[in-house]
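One chain of protein is taken out of this complex; the other chains stay put.
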Amino acid sequence: MHLITCPWCGPRDEAEFAYRGDATVARPAADAGIDAFYDYVYTRANPRGWHTEWWHHAAGCHQFVKVVRHTLTHAIAATGKPTDTLPVPAE
Amino acid sequence: MSAPESRPAPEPRSPLAGHLKPGRHGAAGSRPLVLREVPATIVELAARRGRAAELAAAVRGALALDLPPPGRGAAAAGATALWIQPDTWLVVAPRGTEGALAAHLKGVAGAAGSVVDQSHGKTLLHLAGADARAALGKGCRIDLDPAAFGPGRAAVTQMAQVGCVLYQHDDVPSFSLIVPSSYAIPFFDWLCHSAAEFGYEVP
Amino acid sequence: MTRMHRRPAMRARTGGHIDRDTTLTFRFDGRELTGHPGDTLASALLAHGVRIVGRSFKYHRPRGIYTAGPEEPNALAGIGTGARRTPNTKMTAAELYQGMVAESQNRWPSLRFDALAVNSALARFLPAGFYYKTFMWPASFWEKVYEPAIRRAAGLGRAATEPDPDHYEAAHAHCDVLVVGAGAAGLAAARAAGESGARVILAEQDFLLGGGLLADPVHEGWRREMTAALEALGNVVRMPRTTVFGYYEQNMLGAIERVADHLPEPPPHTARQRYWTIRAREVVLATGADERLIAFPGNDRPGVMLAGAARAYANRFGVLAGRRAVLFTNNDAAYATVEALAAAGADRVTVVDTRPLGPAAAAARTRGVEVLPGHEVVGAHGGRGLYSVEARARGGDGGFQIDADLLCVSGGYNPAIHLASQSRTPLAWDSGIAAFVPGTAAGQRSAGAARGRFGIAAAARDGMEAGGAAAAAAGFARRPAFELPAGGADPDLTVAPFWEVTARGKSFVDLQHDVTTADIRLAHREGYEHIEHAKRYTTHGMATDQGKTGGLVGAAVLAEARGLPVEAVGMPTFRPYVTPITWGAVAGHHIRREFAPIRRTQLHDWHVRRGAEFLEAGLWLRPAFYPRPGEAPWDAILREGAAVRRSVGICDVSTLGKIDLQGADAAFFLDRLYMNTFSTLAVGRARYGLMLREDGMVFDDGTTTRLADDHFFITTTTANAGRVMEHMEFHAQTVWPELDVQFTSVTDQWAAMSVAGPNARRTLAKVVAGLDLDNAAFPFMGVADATLAGCPVRVFRISFSGELAFEVATPAGYAAIVWEAILEAGREFAIEPYGVEALGLLRIEKGHVAGAELNGQTTAADVGLERMAKKKGDFVGKALAGRPGLTDPARPRLVGVRAVAPDQQIRPGAHLLEAGSDRSLGWLASVTKSVEPGGWIGLALLSGGAARHGQRLQASFPLHGESVEVEICSPHFVDPENARVRA
Partner (left out) sequence: MTRYSAFGLLTKAFGGHAGWGRAWRDPAPKASYDVVIIGGGGHGLASAYYLAKEHGITNVAVLEKGPIGLGNTGRNTTIVRSNYLLPENNHFYEWSLKLWEGLEQDINYNVMMSQRGVLNLFHSDAQKAAAARRGNAMRLIGVDAELLDREQVRAMVPLLDFDNARFPVMGGLLQPRGGTARHDAVAWGFARAADARGVDIIQHCEVTGIRREGDRVVGVETTRGFIGAGKVGMAVAGNTSRVAAMAGLRLPIESHVLQAFVTEGLKPLVDTVVTFGAGHFYISQSDKGGLVFGGDLDGYNSYAQRGTLQMVEHVFAAGVAMMPCLSRLRVLRQWGGVMDMTMDGSPLICRTPVEGLYLNGGWCYGGFKATPGSGWCFAHTIANDAPHRLNAAMTIERFRDGRLMDERGTGPWPWAQ
């Protein structure tokens, strides 16, 4: 059970969150073309290591929380608001 | 076409109507928990983008209520405000005239806030007693120990699969629990089940 | 309960942690026996001299009690009767209670005479993995003959098939320091942490606190003092009967508390077991050590037991496990068993020590104990009990018999590293004790025997330091230390590894699964030499004890075969659960009807009173239809539908998702989220909207109303309400965080009812106040506030049925009043409440798509709504909707379907075929018997779409062997010009 520190609510159990995927991809400009949207929607770095990702605090404050989490150890290095830039530790 | 009616709206029905069984339930014990439903007006108040300070000032001026920071509630004479989301609060007051609090807040907030009446969408329960923490702990995953929580603290969380706004009033301890009305029955049932070990009373 | 009973033969007169003043009676395989509070089932059986308690998994060999704890491989029973019978329960951990009924397992017809014991004779044909090599011919025999036979022979206990009468619950705890295990180390750790002011939880699987101390009369005083001190500390929660089963992310540990397993049945309002999650800042693992077996021929005989267990039975339970005992050991610690047995009244103990004469052996000799240094046990003989032990000088041949009824074995001790390993703490090999020991990790440390500090004094000191350090790490200053145990020096606990006596016969490394050293060697020969392969090939360590007593021994045998040191071979992965956990305990409250909460609308009770049949819509219960007495479902549905088409009906649509959206950028935001435009919508008007996923598929639909320039009221489908909210939150918070929008779910705030039919206006006009419902004043897609029966309402002129219709929304607490008032007003028009089935009927007739068509696999064009797309401006899904696969003209498109013979039923899920072909061209998504066109109709997705209107195809339903001729038509069966809704 991950313990995720919501920037607003504080540390909360995974049970309150819904995982919502890679937070490093950004929605392209409207006219960027199909390939740009294809990358945005489909292709992923899928690292074995630190991953910056979205967890929606669905049973809490309803905010999307940015989380830097290790996909092998499940350690969490940082959490922040959607507009925060979070440092990603070296492996 | 008939003219708009001016008589006050009738008494709203509680989603727990017919479901609350007054009396003593569960195990016999010397310090039963007390569990009841509290009729309330509940209004959601959100600041427009970038106007939280303005909104807070307006509310302070009109209601003598300080909109609390995350994780907290603030009580004033007529109402309690609970933080539920960034720049968003529930304002909870005793049940009054239909729509009156929302209308008042709309006036107070002006263009600085968005106001949504949730009085019918949310059900307010009250649980008090020495074993209240243990009863809630059967579903609540946040730490309610005095070292971590306490009077004045509020949390938006989930218990028994139901989203719940929790507010601690005092050291009894007594808690307010606000749940979506459509979930009121299963939530109430779970709470009764959890409290049964300690014994509880529905006034 | 206090009837006088004769003292069982093997029960000592005094000593131990049992209450001899109270007698408990219980049954084992039908035999009535007695014990005392403080006994386990195992100790009570041993007190009566019971030897065989079970049969092994594969060879059905007779087995006796082997340990005194949850690591037991042999002594499993079904405990309880009827729906409370629990199979595979370890007798060595089952606390005795009055009236306990226990039954041995895996034997037929009885424990003493087991027909499948013939397997033992056939053992040479049943080596590890034999089933992979045979049973392949003839091919059809596997399911019919071989597999059923194997399945019946395998398995252990029998499950009860009735529902469990007990209940379970969850509990969530938090602490600064969690101490797992309440032996010397755990008690000291908990006290040290507690005295420092930290919030401490001390979890102990046993029903008494003390661990190894309970078998150690010398330190009883200290144990009592420690437990009393802990009790006095308000910030320490002691949790006996609580097994910590797993170590999860960020110091969350799972535990099961056996609240009422020591009682015949749980008292009222009490859970049988409680599932705990414990989130700890710091964890101290003081889980002790498990004694390990030595592999030698016959090491599974009833009467063979671990040395520590024999000692525990003597000292803790006052039970002598045998009168003429042999101790087979490779270490000094096990000598404590000699004293314990002697004190409990054993006639004789002979020590077979694998080592040359050492101080412990010499000391024993001075006390008159016969010691055979440099010897080993090569056999244990007997039938259903043990008669003699065969020993020899190490490595020599021949041997001699020692008359014995008890053989105590100690091959050393393995720190209980299960939890530490789960937490991914690195393990290291400690050659001093020939075992793996855990390191430390952030927020976690091991203490005492759990990291190889085996002696009581050493363990206590280690625990005290660990507890203090954990509290300090959690931010609590350390306090002065308390007294550590005095007296009884710790024995020398270094161990020279000794795994196996090689001699002819079956030497077991996994008693429960009947895995022998020969099996391990066979696995190695066949190339299954990696420890994980050997485990799987032989099933070593896969039984309910997960190899706690023999796991490392098996690894050592494999290591020897491979010519590698044990530490290079390692152990298979440690996984939860430390000991098996009760399924129902973790399920807790959320079973039966409470599996998921039921959402009810405010009209639910009305629907119940009206006799509605309900159906599930997500978590909601919705009325499907309201049958009259004796009325068949379709008759009711058609009656309700007809009422709407011909006069007026009313339907509870409160479950639709509703979102209140405000903010300066609200309109712009909607334009981005929906395929169509909302910024052009006038205040007081509603518009149908279609939302795509970013991949271009249809996501959701619904009407949205503009209440003010900066204020909208959005409706979503019932099924997608939560997902649409989240979709909006995602885009508002992460994609366009600069927008000024506030939105919140008001699904529960508003009840809503659809009033539909030619008489809808007439009905409502009677009760709606403050709003002119006239077509000119309140046209199609108009929205306005009004009052109804004194309640505030918001009236929407929208229609799903295709009839003149109004949706009346009211704050949910008024729903019943408003509903009843409308019914009353509609009485003169014979108004009918209609359910979801009639709602479906009406929308299918009208050709409105819903969940069955918007199933995540369809595009807007597929369902005929492509024209809604705005030409200018960005919206979610726009780009990828243009991909070739989504615009392929061959994609199935929405069509209507009607049975050529109108009475002929068609079914959703049927496929559309050309006559004589079995190639699917599409499928029937929604089907209904209809009111207006009459007969069976449906909506389908069909390759070719509108181009096929007028064609005849087969609606094929091979699952029912059915094929129905259908005609393809426009999906708009009713009022295609949309005149009625505007009337």
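Going by the order they are written in, the chains are A, B and C; count residues from 1 in each one.
The criterion applied here is as follows: a residue touches a chain if its C-beta (ideal position, glycine included) is under 8 Å from a C-beta of that chain, and two chains touch if they have at least 3 such contacts.
All of these numbers come straight from a predicted model, not from anything done at the bench.
J.: Identify the visible chains that the left-out chain touches across the whole complex.
T.: If we consider the entire complex, the absent chain touches A, C.
J.: Among C:9, C:118 or C:150, which one touches the chain that has been omitted from the display?
T.: Within the whole complex, the residue contacting the unshown chain is C:150.
J.: Quick one: which of C:526, C:631 or C:967 touches the chain that's been left out?
T.: C:526
J.: Which one touches the absent chain: C:9, C:145 or C:159?
T.: If we include the chain that is not displayed, C:159 is the one touching it.
J.: Looking at C:118, C:136, C:428 or C:947, which residue reaches the missing chain?
T.: Touches the omitted chain: C:136.
J.: Sort through C:68, C:244 or C:697 and give me the one touching the missing partner chain.
T.: In the full complex, the listed residue that touches the missing chain is C:697.
J.: Mind listing the subunit A residues that contact the chain we can't see here?
T.: 1-2, 13-15, 18-19, 21-22, 34-35, 38-39, 41-46, 48, 51, 53, 55, 69, 71-74
J.: Tell me, which residues in subunit C touch the chain that this view leaves out?
T.: 57, 84-88, 124-125, 127, 130-137, 139, 142-143, 147-148, 150-152, 154-164, 166, 168, 170, 246, 248-249, 252, 254, 275, 277, 518, 522, 525-528, 530, 532-533, 536-537, 539, 543-544, 546, 573, 575-577, 580-584, 586-588, 590-596, 598, 615-616, 693-697, 699, 851-852, 855-858, 880, 883-888, 907-911, 913, 918-920, 923, 925, 956-960
The rule is short, and it goes like this: only the chains that are shown with their structure count from here on.
J.: Going by the touch criterion at the top, tell me which pair is linked by more C-beta contacts: A-B or B-C.
T.: Output for the comparison: B-C.
J.: Rounded to a whole Å, what is the gap between the Cα centroids of subunit A and subunit C?
T.: Centres of subunit A and subunit C (C-alpha means) sit 27 Å apart.
J.: Residue numbers in subunit C touching 2 or more other chains?
T.: 277, 279
J.: Taking each residue of subunit B in turn, which ones touch at least two of the other chains?
T.: 141
J.: Quick check on the complex: what are the subunit C residues that touch subunit A?
T.: Going by the criterion above, the answer is residues 248-252, 277, 279, 424, 694-695, 725-726, 729-730, 733-735, 737, 873-874, 878-880, 882-883.
J.: Provide the residue numbers of subunit B that touch subunit A in the complex, in ascending order.
T.: 70-71, 84-86, 141-142, 155-158, 163
J.: Give every residue of subunit A touching subunit B within the complex, in rising order.
T.: Touch list, subunit A to subunit B: 8-10, 12-13, 15-16, 59-63.
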